[in-house]
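Below is one structure. I have some questions about it.
Partial complex: the chains shown occupy the same locations as in the complete assembly.
Labels A and B are assigned to the chains in the order they are written; within every chain, residues are numbered from 1.
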Amino acid sequence: WVFVWEKGYQERDSVVSSVTTKAKGVAVTNTSQLGFRIWDVADYVIPAQEENSIFVMTNMIITVNQTQGTCPEIPDQTTGCESDANCTAGSAGTHSNGVQTGRCVPFNASVKTCEVASWCPVEDDSRVPRPAFLKAAENFTLLVKNNIWYPKFNFSKRNILPNISTAYLKSCVYDARTDPFCPIFRLGHVVESAGHSFQDMAMEGGIMGIQVNWDCNLDRAAALCLPRYSFRRLDTRDADHNVSPGYNFRFAKYYRDLAGQEQRTLIKAYGIRFDVIVFGKATVLCDVIVLYCMKKRYYYREKKYKFVEDYEQGLAGDAEQ
Amino acid sequence: WVFVWEKGYQERDSVVSSVTTKAKGVAVTNTSQLGFRIWDVADYVIPAQEENSIFVMTNMIITVNQTQGTCPEIPDQTTGCESDANCTAGSAGTHSNGVQTGRCVPFNASVKTCEVASWCPVEDDSRVPRPAFLKAAENFTLLVKNNIWYPKFNFSKRNILPNISTAYLKSCVYDARTDPFCPIFRLGHVVESAGHSFQDMAMEGGIMGIQVNWDCNLDRAAALCLPRYSFRRLDTRDADHNVSPGYNFRFAKYYRDLAGQEQRTLIKAYGIRFDVIVFGKATVLCDVIVLYCMKKRYYYREKKYKFVEDYEQGLAGDAEQ
């Protein structure tokens, strides 16, 4: 009897979903290194597309015009030297930028470091820009398109609801109170809704979850099956344990110089990765008595419910049947 | 008693899977903008690899030789102007290509628009090429390699079945009737099997699901545990609600000109993302009486079943145990 109460009275199904995202927005920077520069979506979204995720670069350390060669390492505990005897030709530590040549060379007027064969000059990432280089990303927007499908009930829906017009979609911005079904999110709003500071997060990077919850009671009208959005920082750490914070990775743009030699611009990109996480379960109320009356089971369902066509195919990883 | 009927008589496990994909095929285009040009997999698959997904570009709007500078915006409701008074220095709308300079400049002989600091010239994406630029993608093929593993039963298998030879794999193409176990899919066939037109989908892009279903009864011979393929458009929309259709994103290829200035070619890529979705559950019939005879449970299983070695480790997110 307990079992019937817990499970027998409803059919459930887990969601199958597809997600695409598109960022919009333009930032201006003006630095001595790069001059006046405009950044658009092709510059700051890396890679250009992912399956359920989008990375927006918010800060960066850029090392321009690197070429293959030899140069002094950045000074730290392991790279400083006084003479060649302190450097070991062929050695490369885990955190090295290259392979030591065995020579001790001047890094600047006062400091000497071991020389490395490397992409030169080597990156100096000792200082993260503050405030974040692309702090304007706070006002960028993110369109999330999500299609869901409950295989057992053959019910599908998208988060761009039937009553959303092209004009509305061009201008709306998500707000839990005024525009809860607008699928366009201001990045600053996403981070702040989760209780964090966008500008803090922009400096060292992080991971935000954009949660889309589709709990649908398919006994009621399909129009009542609606997405609910919520936001959560996924890489939260203890405030008192600030080890290896944030999110960054390196990539390079490769060029050829006039002599045909390869050059690259190395970018250590800090930013926020937005992982879209779709939750959901659909339920259909069954009649307990008839459900266990096996002989009449399928006939009964077909009459009562609209969305049970592929029930017997059981395409999804269904934990409950 | 009901409980025993529903769950007690079998052990189940959910699938752990890995997927790789590889596209093949060459397309020719001949346009006034780009001339005669060959497109191969390194040109049209973006990014080069993803975990469970592959994007094949089928259409594009290309803007060559962009440089950082100032230029007139593309005319629309918000960018048209008659004098500088209509333009606001420093402003940038969500859909802007850049930041307004405050000047109203001629876009062409008859139209003036606000000037922006931007990658110039700005992209004009008002017309999507029809038919799709890489319409030949219909005949490209996609090899899907899928390994599955049922941790509870320590059973693993790949979709390149033991009886598939290298020669067969070089020439076969999936067909539900004649070659149901060939893991190479013609893109056009995938889309058409789901009831859609490839050439329509190629123009604005979309998301296709390639479903691999591994429902295995491990009481029977392992050779009978076979993949079944099916295809589903994941971004289907209501025919009467054509808001924000398709799938596209922007990326750029960066160059240096002879003076060392950065240039880029901006591509708005429309295409089809193929998401490989692996379903599956394995079952092993248990003897109800002995199953609840806890003391003898493990001994009994080890004798009866081959694939239960790591049952007690329970590595997977197992909802049933």
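We adopt the following convention: a contact is a pair of C-beta atoms (placed from the backbone, for glycine too) under 8 Å apart; a residue touches a chain by one contact, two chains touch by 3 or more.
Only a predicted model underlies this, so the values are computations on that prediction, with no experimental measurement involved.
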Homomeric complex, total chain copies (2 given): 3
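What we mean here is this: only the chains that are shown with their structure count from here on.
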Whole-Å separation of chain centres (CA-atom averages), subunit A against subunit B: 17
Interfacial residue positions of subunit A with respect to subunit B in the complex: 3-4, 7-8, 16, 18, 20, 22, 24-26, 28, 36-38, 40-43, 45, 47-51, 141, 143, 145, 147, 149, 156, 158, 160, 162, 164-166, 169-170, 253, 255-258, 263, 292, 314-319
Subunit A contact footprint on subunit B (complex, rising order): 2-3, 6, 14-15, 46-47, 50-53, 55, 68, 92, 94-99, 117-119, 207, 209, 211, 213, 215, 230, 232, 234-238, 241, 243-244, 247-252, 254-256, 258, 264, 266, 269, 273, 275, 277, 279-281, 319-320
